[in-house]
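Here the structure comes first, spelled out in C-alpha cells, and everything after it is commentary.
All protein chains but one are shown at their positions in the complex.
Chain nomenclature is as follows: A, B and C, assigned in order of appearance, with residue numbering initiated at 1 for each chain independently.
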C-alpha cells in the first residue's frame, strides 16, 4: 500500500543508498566534512556508496587517492587534528591492516597521550566482504581487534535505517570512529524515513522482543538472527534479538537487562570463534549476570580457519539462521 | 648451594640470555635458521637478545635491516616459502601494526588458501614494553588480536626456562609463529638446564598446584599470579596457577581440568579488559564447564584506556599481585 | 633520470635475426593465444552464463608481458604473481583445467578451490610460489625469496609481477629498498596498464615513470613497450641475466593497457574512448600475428589452426571443471597447519 508508506514518510532504499544519503546530508550540513579514498570520487566507490558526491560537492571535498592505505588514514588524522571531519574509505577491511598503525597507534591515542589537547573527529569507513566468494585475503572479519582499542569507537550497522542514522552520528562525533559496513548487505533494502534522524552511538537496539532467550548479534548476523527468531517462534520459542550496532562503546545495560529477563543467551557474530566479539559478551555477561543464567551462554561463530573461496565452502563456513536455531535449541 | 645446582645441571640466567641461547643452539643445529631485523646484528638487538650472533654466524645469517617493518616480515614470508627458517625481530609489538598485512593476511593464510601447497616455518619475535614508562605508542599489548588469527601460532613465555624451550620449538615448527616477549622480563633470572630441551607449543604449564581456585595467566602476569598465590597461601587459600605459554593454539584441556577441580577461575592478562584474551578463556570455560563453576569467572586486566607515561600512573594502570588477590578473594 | 633504458617496438624485420627458432615463435604465439581465449571464455562464464561469480581480474591486453617474461626465465626460476594472475599461470605452463578448476572452486584447482581466481596462479609445481590479492605485498615477499636464493647460492632468480598501482604502496618502497640494500636477485616487473582500478596513472604516481623512480634506488631500470612480446622478451632476457650474474635487483616497467574493466563486472566507463580505441589498435596479439606473417614465419592458416586447437582446450577445461567435485568442508581444517 504505497499510500500508507507515504504517510509514514519512509521509502525503501538499499543499505548502500542509505549510507550515501547520510554522507550527502552531512556534507550539506557541515562543510568540514570531506570524503576521500580509493575510487570514491570518479566512480563513486567500488560499491557505489559515495556515488554522486563528486558531482554535488566538487573535487575539493571528494577525491580519489592512490593505493596508499597508511597515508589515507594518516591524511584523516592530520585533517581531523585541524578540525575537519574527514570520512576516509578503506575499500576492504583487509586493507585496513596496512593503516592500523595510523588508526590504532595514532588516531585512537592522540587525545589521551596529549593530555586532552586535541580531538580527532574522523571516520574511517570500510566493509567486510564475507559472503561474496572473495577468498581468504578479502573476507576477514577484523572487528574484534578494535573492541580492544580504547579511544576508538566502532560501529557495525545491520539495516539501511541503522546505516544512515549511525553514519550521520559517526560523522558528527568528535572521536575517531571505525565504521564497518557489511559488503553483502549493500544491496539489501529497508524502510528509511524521509526526514532527518540520528541514531546515537553506544546504544544497542532491540530488534525483536521476546522472553525465552536473548540473541545478541551484529551487522550481517542480525539478519540471520531475525530469520532464526521467526522460525523459533513457529516452535513456540520467543527470542529477543539485540542488535549491538556499536561494539565500542558497548551497550552493556541493554544486553544485561535482556539476559536478566530471558536467563539465556546466544551470541552471534561473523568472526572466527576464538577471540571473537562474542567472547567478550559472554565473559562480561557471565561476570555481571552470573546468577541470572540458567544455561551456558552459547556463541555462534565461524570456525577457526581462513575463509575458503569456493561458493559452497564459504556458505558452510558462515553463520546462518539454521546454526543460530541449533544453538538456541541447545539451551532452551 | 652451588654444588646442588651443578648436580641439577642448571644455571641461573636471564630471560634475554635464555632467548639468546635458544637462537644460538638452533642456528648451530640448522643452517636454515637466519636472523634479521632492526639493530639485531651489530649491536645485538635493542635489548641484546641477539647479542653475539653476528660474531658467531656471520653477516649472511644475521643482519640488520632498515626501518621497514612491512618488508621485514615480507622477507620472512618469502624466505620461509623457500624453506628457510627465518627469525625476524620486530623491536616493539607496536611496530608490528605496520607488518600486520604480511603476518595476518599473508603468512597466516598462505598455506590454507593455496590448498596446502606451501608451508611457512617462520618466527616473528617481538616484545611488549608495558611497565617501562614507554607511553601509549610503545606499551601496547596486542596479543589478543592474534588469538583471532587462525593459521598463526602465538607464544608468550614467562620465565627464562620457558623462553628458551618455547623459542626453540617455535623455530622448529613448520608454521608461522608470533613469539611475544615481555620487555620487563628480559632482566629477570631463572634456572635453565645446561642440556638441551624443548617445550611443546600448545601446552599450558601448571606453575603451581592448588585446589581452591584456578588462576590462568600468561607472560608477565604469571609472575604476579605466583606472587599472589604465595600471599593467598598465607591466608590458607591454595591457588593453582596455570601459565598458558601459547594462546594459539590454546590448551583447553589443562584449563578445563583445573577448573573442574577448583570450581573457581580468575583469568589474568596484561591487555585492556574489553576484548582481552581473558574474555575468550572466560567464555570458553563457561561454555564447557558451566556446571563446575561455583562462582563467576573474574578477569583481571588493565583498564580500557591507553597506557599513561608517568611512572606512578603506569603502575596504577598495570595488573599486579594485589589486584589478583582481590579478585580471588571475591570468589573464594 | 637519464639512466632508464627505453626499449620500443621490435620490427618484424628483426625477427629472423633473433636467436629464436620457428618452434619458439609458435610457442610464444600459442601461449599468448591461450591466455586470450581462456580469459575471453572466463569473461563469458561470468557475464553471459553467470556460471562463475566473485572477483576476477582478466589479463586481456597484457598477454605479451607474461609470455615475454616467462620465455626469458628458466623454468626453475621463481615467480610471484597477483590477483591478475591467469596470464602468468598460463604463460608458465600451469594446466588450463587446474586454473579453470580453481575459478570453479573445485578440488582439481591449483589451490583445491580454496583460493579462487585471485590466487589461482599459485602453483608450486610450476614455481609460482605466491599470488597475492593485496596490492604491492608481493614485492617484499619476492625480496624474501631472493634472500633465500642468495643464501643458498642458487643461480635462480625470482621475478615479481605487479601493477602501476603497486608503486604507491609502502610495501613497494620498503621492498625495493631492502632488495637493493641487501643486493638480492629479484627481477621486478611492473605492468603499467595505465590504471589502478579507476585511477589513471598520472593521478596516482607523482614521479614521471616508475622505472625512473626505481633507478633512484640504484636499480638498473628499463621502460619497455609492453604490447610487443618480442621487445618484452629481449629486455627480460637481458635483465634476467644481469640479475642472475650480479645477484642484485633489476627493474622493468612495461607500458601496456588493461583492455577491460578492473574486475570482470567493471565496465570501465571512466576511460576516454579514444584512449581505449588507440590501445585496441595496438593489441599485442594482433601486432604479433601480423609480424609473424610479415616475417614469413607463420601463415594465416597456421595461426587459425592454433586458434582452433586452443579454443578446444579451453572448452575441455571448462567441462572438466564443471564435473569436478568440491572439497569436503569437514576436511578444510587439515590445510591450516603444517605441524600440529
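Criterion: a contact is a pair of C-beta atoms (placed from the backbone, for glycine too) under 8 Å apart; a residue touches a chain by one contact, two chains touch by 3 or more.
Being a predicted model, the structure only gives us computed values, none of them experimental.
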Residue in contact with the excluded chain [from A:35, A:54 or A:77]: A:77
Residue of A:24, A:106, A:168 or A:299 touching the missing chain in the full complex: A:106
Residues of chain A (touch criterion as defined above) contacting the omitted chain: 34, 60-61, 63, 65-66, 68-84, 86, 101-102, 105-106, 110-121, 150-151, 153, 173-175, 202
For chain C, the residues touching the chain missing from this view: 1, 168-174, 176-178, 180-181, 203-208, 212-213, 216-218
Residue ranges of chain B at the interface with the undisplayed chain: 38-39, 42-43, 46, 64, 66-70, 94-95, 98, 132-138, 303-306, 308-313, 316-317
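The rule is short, and it goes like this: only the chains that are shown with their structure count from here on.
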Farthest-lying chain, centroid of Cα atoms versus that of chain B: C
Of B-C and A-C, pair with higher C-beta contact tally: B-C
Chain centre separation (chain A, chain B; CA means) in Å: 32
Chain centre separation (chain A, chain C; CA means) in Å: 37
Chain C, residues touching no fewer than two other chains: 111, 113-115, 119, 132, 134, 170-171, 332, 335-336
In chain A, residues with contacts to at least two other chains: 70, 94-95, 98, 135-137, 304-306, 308-309
